[in-house]
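The block underneath contains the structure these notes are about, expressed in structure tokens.
Left out: one protein chain. Kept in place: all the others.
After this line comes chain A, so read on.
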Amino acid sequence: MEMPNVDPFTIAKKDRLITRLLQVLPDDAVIHEPEETRAYECDALTAYRCPPLAVVLPRTTDEVAAVLKICHDMEIPVVPRGSGTSLAGGALPTADSVILGVARMTDVLEVDYDDRIIRLQTGRTNLSVTGAVEADGFFYAPDPSSQLACAIAGNIGMNSGGAHCLKYGVTTNNLLGVTMVLMDGTVVEVGGAHMDAGGLDLLGVICGSEGQLGVVTEATLRILPKPEGARPVLMAFDDNETAGACVADIIKAGVLPVAIEFMDRPVIRATEAFAHAGYPDAEALLIVEVEGSEDEIDEQLEVIEKIARTHNPVELRRSTSSDESARIWLGRKSAFGAMGQINDYMCLDGTIPVSELPRILRGIGDLSAKYGLDVGNVFHAGDGNMHPLILFDANKPGDLELCENMGADILKLCVEVGGCLTGEHGVGVEKRELMGHQFNEGDMEAQLRVKDVFDPKWLLNPAKVFPLSVTESRRV
């Protein structure tokens, strides 16, 4: 993968930069020794690494503004960072950039149960948002699998989703307001605790802008009352087509589950060997979860199982207790770990129209044969967000490239059938060069205009999201 040429003039400014940063930040908030900056050389896309010029870890919005003002002045690129769990290289530094991490900004600023909101600093981890309100019966809905580690900052950066977003939506649907610092140090308040925008919906375009429009330091999030309970039903089928048809029928029936998760045979086998969840050895497996009181859950599962039976499942197992629920979820939750036991893997994230499921799974199978790499599929079936896991050997020369090429082919296929390159992980550096398959020049130009307005000098995370050739004339 290509990264922009490093500007030697910027590197030469390092000493001056550190001196100026230390004038506005405490000593412990500026990291610049090479052995220490190394800790920030990558995010969860570990195939690509590059230590930054320096790292700053401010504690307040004012400190963030002071840092950005200096970098703006000195024309030094800045890469915002939450917890660094991006799978797309969104927080990957360049050698001439400053990493601005919000990990020390973790305070809860306000909780209001009457208005059902929480306001916090964005370095707080996703799970600890729920942690702050669950004793009072509330939760924060978007639940990426990385929720123990990832920060709200990165969730906003990537517009992250999770298993339960079929019912509750993704980050953007649960975000009411932000405090954000523009590259020139201007602090803006966008949205608040009210429910809609008075003018242009800037919040809507900020969410998911991958750290390219500003550094988000505080956020107001919608919190929800916890449901009384939740229980899944597990169903297994002889072929993927039938499982796909069953998903469509469930959705059409009028009960909206909180989650519909799909696993194919390679993943089922891997998780069985790894986690022993007691899954049947079938071609396709669905986990469908609904919420409510015990009786409400049974009422909904009744409807869902009736539909499932018309598709002749090889197994239909309703959970009747929290123990059984945990077992049903165990395999799904350990799917990534189980695949990781077999080999290194690359996790894709394209979305497809649900009706194209059988076609795309066949296409992935063909590509797997063509490239000679195994693939397992586990994904959020209700919304068509696929996660094909391509297995490869990182130590085998050429395997990573092979895997990347195969991944690109799968994503192109997703776009071809009416879907998109990424459903929740973001473009980052990983899918940057594929953007031309989904968007034409005009489509991309419209997006670049927005960045032109927020960051006229193109200093914020400049080498991400769009093909380098498209942004070249704009980047300094």
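Quick notes on this one:
Going forward, contacts are C-beta pairs under 8 Å (C-beta built on N, C-alpha and C of every residue); 3 or more make two chains touch, one makes a residue touch a chain; residues count from 1.
In this section, contacts and distances are computed from a predicted model.
When the unshown chain is looked up in UniProt, the name that turns up among "Glycolate oxidase FAD binding subunit", "Phenylacetate-CoA oxygenase", "2-oxoisovalerate dehydrogenase subunit alpha" or "ABC transporter permease" is "Glycolate oxidase FAD binding subunit". Of the listed residues A:Asp15, A:Asp28, A:Asp114 or A:Asp323, the one in contact with the hidden chain in the full complex is A:Asp114.
Across A:Gln147, A:Thr217, A:Thr242 or A:Gln300, the single residue that touches the chain missing here is A:Gln300.
Summary of contacts with the chain left out: across A:Leu17, A:Met444 or A:Leu460, the touching residue is A:Met444.
Panel shows chain A; residues 112-117, 137-138, 158-159, 161, 165, 169-170, 172-173, 182, 186-190, 192-205, 207-209, 225-228, 247-249, 251-256, 292-293, 295-296, 299-300, 303, 351-355, 380, 383-385, 418-427, 431, 435, 438-439, 442-447, 449-454, 465-466 of it touch the chain omitted from the view.
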